[in-house]
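Each remark here refers to the structure printed beneath this line.
A protein chain is absent from this complex, but the other protein chains hold their places.
Lettered A and B in written order, each chain numbered from 1.
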Amino acid sequence: MDDARRSNALVCPAYQGYPRNQWYVVAFSNEVKRELLQRRVLGDLMVLYRTEDGMPVALADRCPHRGMPLSKGTLIGDAIQCGYHGFTFGATGGCVRVPSQDAIPSKMAVHKYPLVEKWQWIWAWMGDPAKADPAMIPDHHELGLGRAGYTASAIFCMEIKANYQLLHENLLDTSHIQYLHPGQLDNDNAGEATFKTEYLDDRIRIVREMPNTLLNAAMARLFKLPEGSLIDRDLVTETYPPNLSVVQNVFREPGRPNDPPKVHVIVPMAITPGGPRLTYQFTTVATSYPEQRTKQQNDHVWNVFTQDRDALEAIQQGFDELGPDAPEFSVKADQAALRCRQIITDMVRREEARG
Amino acid sequence: MDDARRSNALVCPAYQGYPRNQWYVVAFSNEVKRELLQRRVLGDLMVLYRTEDGMPVALADRCPHRGMPLSKGTLIGDAIQCGYHGFTFGATGGCVRVPSQDAIPSKMAVHKYPLVEKWQWIWAWMGDPAKADPAMIPDHHELGLGRAGYTASAIFCMEIKANYQLLHENLLDTSHIQYLHPGQLDNDNAGEATFKTEYLDDRIRIVREMPNTLLNAAMARLFKLPEGSLIDRDLVTETYPPNLSVVQNVFREPGRPNDPPKVHVIVPMAITPGGPRLTYQFTTVATSYPEQRTKQQNDHVWNVFTQDRDALEAIQQGFDELGPDAPEFSVKADQAALRCRQIITDMVRREEARG
Partner (left out) sequence: MDDARRSNALVCPAYQGYPRNQWYVVAFSNEVKRELLQRRVLGDLMVLYRTEDGMPVALADRCPHRGMPLSKGTLIGDAIQCGYHGFTFGATGGCVRVPSQDAIPSKMAVHKYPLVEKWQWIWAWMGDPAKADPAMIPDHHELGLGRAGYTASAIFCMEIKANYQLLHENLLDTSHIQYLHPGQLDNDNAGEATFKTEYLDDRIRIVREMPNTLLNAAMARLFKLPEGSLIDRDLVTETYPPNLSVVQNVFREPGRPNDPPKVHVIVPMAITPGGPRLTYQFTTVATSYPEQRTKQQNDHVWNVFTQDRDALEAIQQGFDELGPDAPEFSVKADQAALRCRQIITDMVRREEARG
């Protein structure tokens, strides 16, 4: 695997495509209201709002009459009136009014995206509506969202001007926390941690083991553990291609691998391509201890994540200059990332093959 | 006509070309002085100024020696001295001086655009100068400019980052005033107004009839009519492809269609492509009542027109993402716009056919 060619046989991570017959998180629940919200998802412009009954609706954000974004129109009851010539579309996407005439052309409609609202996430089906299967949405309990004894919070949505594959690979190689976030998330020991990579059907799991870690002040504060004590830490990434990544911190008494964790912090992140060079990272956190998240805590995480964002954007820019054949050199720790790349590439190719 | 395919057989309105053997307004009279003014017209860079005798001149804004914009040079008498190496060009476009040598290469010249200054508009001929025919400029009296009993004013030039065809079509479907300019130009009745479309040679006329309109405060102020009274209103657009559109408001006593209008407001707008995605709208107004236009009045019109500009730019951006084959769905009220599109497309094709 120490081989520059191996990874180049795959799609360049800066130019990964996206499978459409998938659910992607397009908003946190509290972002969608009785107002029109525009969002770009998989290159599509989408307008989001809630009906009077509170159901979220997502329609294609382009009036089929003259191309005006519907999000610039007006919400009237459950329908959107276009802000240019007043053509009106109901929550099913069908046209319900053409002001200048009585007859409504029967084919005039906008695409309606199937939605599922679950926990505080709104998932949209981006492909053929006939194939939308809510069972494909990852089990939220397994993610730690709504799990008994855990406190779960939505934190923020970060926009990254880079391909989403780069974010998946960032999260699968957490050795980077020592170098990109020095002193903030580890005690200078993530880079050399031993690791094991596991493959579970279409999921990837990589565990980094950091036994006998001395808790520095930043870690103690972040994970609610006593500064200066020693702890066995497992840092786990589980990737659900193409749309989710979960990072877990499991802290145990040193030398007691079978004990229940003293502290368990789960960070589920929904990952949604906005377009070829745009990614949304809907970040949440679930802790095994009860907590009321403060703005200060969330700002701290935001600041750490901006370091990732800046790195990914610099890498994207480099590929954009050099093109998709720019070489990369993979080592053993990259096997998980390359597997993720392969899985998503296969998803895209299977869709393309089907037409 | 309720058919998505019909309009797609035409050129996409975001990518309309422009005929060159035509006159286009390139400036208001008071913009052209004893200074060098750069303007982009039909993709060309042009430099405008007046001779010592006050005649307007338009030359290609590129020194043929080394490509420096002449508009960065100096006006000396009736000639422009290039600001790089001092090559000098007279008002006919011919080179009159090369500082480093006595001989002037006989072929060294810049293109001179034929100009006609009429009322407060400066019209330039953008094609073969041999074909320039001032008779092709629309009759200004017919436009209400310089008509006895009318007060005419130049208002402003608005720049729109969208194709000029989109502006022509905006003005031909004035039902939009109800939705894009709510409460500002009508009393919520333009959208459902009955209309008739007429074709006069290469001109298009669409009349929207709004009998028994209750004059709200905004309309009363704008059209100098008593608030709260009832009036019969005709809202007329007359398009002179490719370079002009005239919107008229005709107000009459209810039920007296043959009476002379109580108030008549004509808004002639010269429409000039700056390039494929740039349009100038030289807006003027002529009223049947005497008035001294105030800055407040003009600002009000400016604000309304910025709503059109923003809509057209959003539509252009949408087409730029989706490409010229993005679908549109036309209804009966779009017949006038599609006819305008056809006329301009034919003009362009005839020029292309001729080579």
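A few comments on the model shown:
In this text, a contact is a pair of C-beta atoms (placed from the backbone, for glycine too) under 8 Å apart; a residue touches a chain by one contact, two chains touch by 3 or more.
All values reported here derive from a predicted model rather than from experimental measurement.
Among B:99, B:183, B:254 or B:323, the one in contact with the hidden chain is B:99. Note on the undisplayed chain: of the listed residues A:150, A:195 or A:223, the one touching it is A:195. When the omitted chain is restored, the residue from B:12, B:32 or B:82 that touches it is B:82. Mapped onto subunit B, contacts with the missing chain fall at residues 45, 62, 64-69, 72-73, 81-86, 98-101, 103, 105, 107-108.
Annotation for subunit A: contacts to the undisplayed chain at residues 2-4, 14, 169, 173, 175-176, 178-180, 191-193, 195, 311, 314-315, 318-319, 321-322, 326-333.
We take it that only the chains that are shown with their structure count from here on.
Subunit A and subunit B have Cα centroids lying 47 Å from one another.
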